[in-house]
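What follows is an incomplete set of chains from the complex, kept in their original frame.
As written, the chain order gives the labels A and B, with residue 1 at the start of each chain.
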Amino acid sequence: MSNSKPKIKVGLIGTGFMGKAHAFGFTNASRVFDLPVVAELDTVADINEAEARNAARAFGFTNATTDWRDIINDPEIGIVSITAPNALHKEMSLAAIAAGKHVYCEKPLAPLAQDAREMADAAEAAGIKTQVGFNYLCNPMLQLARAMIESGELGEIRGYRGLHAEDYMADASGPFTFRHDPAGGGALADLGSHALATAEFLLGPVTEVMGDCVTVIPNRKDRSGTVRAVEVDDIGRAFLRFENGASGSIEANWIATGRKMQHDFEVFGSKGALTFSQERFNELHFYSNDDAEGRQGFRRIEASPAHPPYGQFCVAPGHQIGFNDLKAIEVAGYLSAINDDAAEPFNFRAGLRIQTLVEDIQTSSAQQAWRKVGG
Amino acid sequence: MSNSKPKIKVGLIGTGFMGKAHAFGFTNASRVFDLPVVAELDTVADINEAEARNAARAFGFTNATTDWRDIINDPEIGIVSITAPNALHKEMSLAAIAAGKHVYCEKPLAPLAQDAREMADAAEAAGIKTQVGFNYLCNPMLQLARAMIESGELGEIRGYRGLHAEDYMADASGPFTFRHDPAGGGALADLGSHALATAEFLLGPVTEVMGDCVTVIPNRKDRSGTVRAVEVDDIGRAFLRFENGASGSIEANWIATGRKMQHDFEVFGSKGALTFSQERFNELHFYSNDDAEGRQGFRRIEASPAHPPYGQFCVAPGHQIGFNDLKAIEVAGYLSAINDDAAEPFNFRAGLRIQTLVEDIQTSSAQQAWRKVGG
């Protein structure tokens, strides 16, 4: 059956956790949504040949390569998906941009904001469309939360608490990895970036921060057995001021024993409140002052077709979408932007913004002083 | 890139809720799992030509047709997926079986057990592989629950409570539909079948039942405006005896206001207990007598790579899979069976079994007497 939609070929760099998620995202997006363009999985690159071949077969790519530059150099490829180690994001992105390709890069855009800025500037100058993978923002329940805040349903927003806690670094005998690299590493950069993205997604720009970054496990052995001092934060906290007048706080914590996905928030407004946990991300809890006396309480709203685009995945309420579905929504939004149907959901400029926030908090913590964002 | 795996072409009949779920299932299964065979989406059939064409495009089928027999008659197609109205399951399945094709049929296999039996017999005689879509059983947390029961981790199993409650029939002004047809309709058949499948999946065969089927909304208008008496149950309950000596109960309820997916169970053993709700299906709650005094309590186990095949979807714990992922697991199991790598996860014989249980409960209710299953 012929399909008259425009096609765009995708090249994927990296075959790990997020590489797989990107591949799923492209595949599912086209099945779930009636997208304006058809994304074709063309080439996957991995430095390890076997991994590249396996990934091509498993994820459905036509070609495999061990050299990511093959993707850049292929004139047929329109989108480059980058899920390689963070330290390579910049070089790869700039090469792809230079080749006129759209770039979909995993977070963080780069270890340092100055690099991210270069990337965002280059992308804009080239006029290509960019996307940074921020996973959780695509959730229909977060879209609902934002809509409720924007519409005034909660009244004046007064207070915010955000959180992203996991425990994958809780084991002190775990190795020193690239995530512990002083350039771009740490819990605030890795997890706090999500907490910050969600905070601004919901309430708008943060204007001032006061950071508190703490290293709890002072050293770790690297893979060669050498003991390395850890300089990055295991726990990163911040007080926040928002442009809308609200104040709040976030915490990032990667040694939060027992927590696997505690990406949570609470929003308190003058007329109502919301609470959310990524641990049960198909639910949003809503308290309304409008409920009758003696009948008030946080109500557990379950994701349903009333919360787009949930209905694209399932026509019945309460069935629940999964993490990979969030990625499909992210991809769908990006493809719409590529077709000029919508703004880029979370482009490099937005990714840079989060990096800037992270660094401002780190600087504030180091200087033990409040700091204007971007100041 | 060449792929040396055997290929099998899929024909899908029906493009609604479950048709989409089947299509997603085949697509995702091949992305998520390293399957022994490659399922290719070949032809989709819908009586409505536009629907068929749209589905082909959206779901990724090569061909569309308005005549399901085109699929049966296509010698290249190896698997027929049936998601047409229940009343057509038998005719379609028998035709597919006669053509030597594997058949994947949505539940219920047929409105009546006698038809389901004919289908199961035909399939076995033909030596083809069958699957009935029972969605929830593929959940890694249900697999975990069964493993814990089978290994004796809960001790002797003593009591069971099962439930499947939703509210899609709660509105008394809603129309009379095929689900209200005395042949095969009702809450027990529609939802109780799931509760029964889960009960036997976990505890093994039910041997005796005592049913209580209740019609709450006595009549509904059909689409022509004619008032029709409703004879099927809106709530179906049963007491159960299991072969393993345990007793239990289930309830099916499609007028359970506020409930969207209350497919729940509690299992009480001599050494521990489990509770589960499909409303939060990435969790299993476990109580162990072995915990120290003063430290005992139901613990919330979150789905993680320790619970196969969760890790196929995500290498990190707590990220959560969705309903469509359950369908992918179901498809993967079926394709393994087709390749003779594993037993059929839930074949027509198993589907017949559930139909038999449903009818025994209905008969028991009508006769107001306990009844041996299959007696």
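Here is the rule we go by: a contact is a pair of C-beta atoms (placed from the backbone, for glycine too) under 8 Å apart; a residue touches a chain by one contact, two chains touch by 3 or more.
The structure displayed is predicted, hence computed values, not measured ones.
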Problem set entry | With 2 chains placed, the number the full structure-file assembly comprises | 4
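Keep this in mind: only the chains that are shown with their structure count from here on.
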For this session: For the sequence-identical pair chain A and chain B, determine the rotation angle of the Cα superposition and round it to the nearest 5 degrees.
Result: 180
Exercise. Just curious, how far off is chain B from chain A if you go by their C-alpha centres, in Å?
Worked result: 34
Exercise. What residues of chain B sit close enough to touch chain A in their complex?
Worked result: 1, 3, 16-17, 21, 23-24, 27-28, 30-32, 34, 53, 56-64, 166, 168, 259-261, 278-281, 302, 304, 313-325
